[in-house]
Structure formats: C-alpha cells, structure tokens
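Each remark here refers to the structure printed beneath this line.
All protein chains of the complex are present and in place, except for one that has been dropped.
In order of appearance the chains are A and B, and numbering begins at 1 in each one.
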Amino acid sequence: MSTTAVAHAHAGHPPTTTGLDHRKIAIWAFIGSECMLFASLISTYLIYKGRSVTGPFPHEWWCRATKATSAAGPIAGCPAGELFKPILNIPVTSQSTFVLLMSSLAMVLALAAVENNDKPGWAGPGWGGRLLESSKLWLLTTAILGAGFLCYQAYEFTSFIHEGLTIKTNLFGSSFFTLTGFHGAHVTAGVLWLLTLLAIDIKRGLGPRDALLVDISALYWHFVDVVWIAIFTLVYLIR
Amino acid sequence: MAHEPAHHGAPETVASAEAHVAGGEVHEHPTWHTYKWVALILTVITIVEVWVYYIPAFVASRIFVPALLTMSAVKFVIVVMFYMHLKYDHKLFRALFTGPLIIAMTTIIALMFLFAKLVIRTG
Partner (left out) sequence: MATTAAVPTYSGTSEHAETGLWSWLTTVDHKRIAALYLGTSLFWFLIGGIEATIIRAQLAFPNGKVVSAQVFNELFTMHGTTMIFLVVMPLSAAFFNLLIPLQIGARDVAFPRLNAFSYWVYLFGSIFLNVSWFIGSAPDGGWFGYTPLTTLAYSKNLNIDFWVLGLQILGVSSLAAGFNFITTIVNMRAPGMYFMRMPIFTWMAFIVQFLIVLAFPVITIALIFLQFDRFFGTNFYEIAQGGDPLLWQHLFWIFGHPEVYILILPAFGLVSEVLPTFSRKPLFGYPVMVYSGMLIAFLGFGVWAHHMFAVGMGPIADTVFGVTTMLIAIPTGVKIFNWIFTMWGGVLRFTTAMKFAITLVALFTVGGISGVMHASPPADLQQTDTYFIVAHFHYVLVAGSMMGLFAGVYYYFPKFTGRLLDETLGNWHFWLFFIGVNLTFFPMHFSGLYGMPRRIYRYDAGQGWELFNLLSSIGVAFQAVGTIIGFWNFWRSSKVGAIAGADPWGAPTLEWSIPSPPPDYNFATIPTVTSRYPLWDVKSPALTADVPPGVVDRGRGRTPPTIRIPTARELGIPMPNPSIKPLFAALFMTLMFASLIAIHKDKVQLAVALVIVFAGALTASLYAWLLTPLEDEH
C-alpha cells in the first residue's frame, strides 16, 4: 500500500456502521427512555384517579357542604354556592389538542421544505408550491402553534387555580398538574428548539445537509404530540 | 453492511454524505398529500372522540373506554408511522421505539392490576 493510500485511509472519519447519523439513533433512544418517563406519570395519574378525598374533581359534580359527588349531573339539595361543576374543560382542551396536532403537520412540512431546499420548484407550481417550499414559514408556524398550545395550558392552569384546584389541593391536582406540567415543559423545550432552528434558518438558510438537525427536532416534537394524544384520551375523555 | 471507502477530509464531507443518504430516502418519504390526509384523519378522530364524550348513553356503555382507547391508539400509530416516518425509516429505529414502548405499556398495565384499577365494568 502506497504512502498516499495510507494517508487517505487515515483521513477523516470512517463511515458509521449502519450508515445512519449518530444523532438520530440517540434521539430515538432518548424517545424510548421518555416512554418510561411518561408511563410513570400516566400510571400515577390513573392509580390516583378517583382517590382524592376532596374536590375539585375532573369529571364529577361535587357539593362542598355535603361532600357528595355525582358523575351524572348537579346534586339535588346542595346549597347554592356549594355546588361545583366538573373541572376539566373539554371544549377548550379539544381546541388545544387540535392546535398541537396541526403543529405536527407544520413540522413535517418544515422538514420536507428543508430536505428539498436545493430543488426549487419541487413542491409544484403556483403559490401553493411556493408556500410548501418555505422552511422558515413552517418552522415559525410550528413554533407558534406550540406556543399557542402553551397559552391554552396557561389559561387552563390559571382557571383551575381560580376554581380552587392547585397542585396542593388533592391527589387529582397533584397528579394532574405534574403530568400535564411535565408535558408542557417538554413543549416549551421544543418551542425553544424550533426557534433556534428558525434563527439558524434566517441567518444562513437550512438545506438538505442540515436536514438531520430538523429531523431530530421533528421526532422530538411528534413524540411530544403523541404523548398528548394519550393524555387527552386518558385524562380528559375517559371518565 | 456496505462500507464505502473511507471519506477523505472533514466532518463536513461526512455530514453531507450522510445527508445525501438521507436525501435518498426522501423519495420514499410521504408527500404533502399523505401528510394532509393524516392531518385530516387525526382531526376527524379527535372530533369523534369529543363528540362521543357528550353522548351519555355511549359514555355509560361498556364500549366507551375501549372505543376511546382504540381511537387514540390509531392516532398514536399514524403519527408515529407517517409523521415520525417509522413506516419508511430504518428498522433499527422501529426497534428502539417499540421495545421501550412495549415495556412502558406492560408496566402501566401491571401497575393497574396491582392497584386494582384494571377491573372489567359489568354494566
């Protein structure tokens, strides 16, 4: 083997064993780990469901004076001002769920735009194609929808506190705020991540060689979304 | 395992080579139309979920919980398959996700049994 050949063999990095990027394997391992994190939180919520000794309750009407609860509707004979509605606000949370689902759509479009950034016109003719080609637009949209979800959550948390449910009030409050708070913290980290990518995109433009950066953030973002799909059903809808 | 000859030079080269590999997959990735349909299905299922929540007879029925769990499982699976590209991506990623997911779900179910939460509703 000639000297130059040796030098060449030494230069640079050997290709990865699987041909995949390290970071993508790491993010999937991380997502696997997060499954166990949310499994612990969700288990705790479900174990403590219906074990709170005081109200407010997620799905039941309750009467402070008589300590009676009812899943069916208002409790007869409860003094005025002592009767409380179930605390979960399904219409509002349905909207925030929709917002988060749509953010996932925006995220896949952002990734597609970045991956095809070197092929002008890939998304077809007309204004629709031009819209689909804008990675900045879709990154921004995803971040805004994520921030919108957080606004819904902030509204939900403050209204619960006004209605007398804090993290200290009962088991429902403790497990609910911790579970959804953890999810919200993940969304917050995701929004920061997306804004960072957007800043890089504005500064120097993201192209196919950066696709992996967007890909791993997208995987994280969709994972946070599927966790919410589970939470929405298990916490909000199932009584 | 195809090993290309060693890359010459900087990590930049490697990165772009890998991006190129990823670029090769792009053609297999779904297009805007797939993404649009997935979003539509997600929206429709969510609407159905919320709608049945407001039907007292359905809520009281035995299929309420299984129906909701199924609907949310469908949403979960299509996001993972299409938006997270697990349907198209390397099978290693599938293993890295489904393995832990199975352990996580089994743990939840075992805990539900241990805390007597998993009981079959009889009317």
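Here, contacts are C-beta pairs under 8 Å (C-beta built on N, C-alpha and C of every residue); 3 or more make two chains touch, one makes a residue touch a chain.
Just so we're clear, the structure is a prediction, and the values are computed from it rather than from any experiment.
Per the touch definition above, the residue from A:97, A:170 or A:217 contacting the chain not shown is A:170. Interface residues of chain A facing the missing partner chain: 1, 5-7, 9-14, 16-18, 20, 22, 25-26, 29-30, 32-34, 36-37, 39-41, 44, 47-48, 51-54, 167-168, 170-171, 173-175, 178, 196. Across the interface with the omitted chain, chain B contributes residues 1, 3, 5-6, 9-12, 92, 99-100, 103-104, 106-107, 110-111, 113-115.
Methods note: only the chains that are shown with their structure count from here on.
Separating the centre of chain A from that of chain B, both taken as means of CA atoms, is a distance of 13 Å.
Interface of chain B with chain A (complex): residues 1-4, 6-11, 13-23, 26, 29, 31-32, 35-36, 38-39, 42-43, 46, 49-50, 53, 59, 64-65, 68-69, 71-72, 75-76, 79-80, 82-84, 90, 92-93, 96-97, 99-101, 103-105, 107-108, 111-112, 115, 117. Contact residues on chain A toward chain B in their complex (touch as defined above): 8-21, 24-25, 28-29, 31-33, 35-36, 38-39, 42-43, 46-47, 49, 90, 94, 97-98, 101-102, 104-105, 107-109, 112, 115-116, 123, 132, 208-212, 215, 218-219, 222-223, 225-226, 229-230, 232-234, 237-239.
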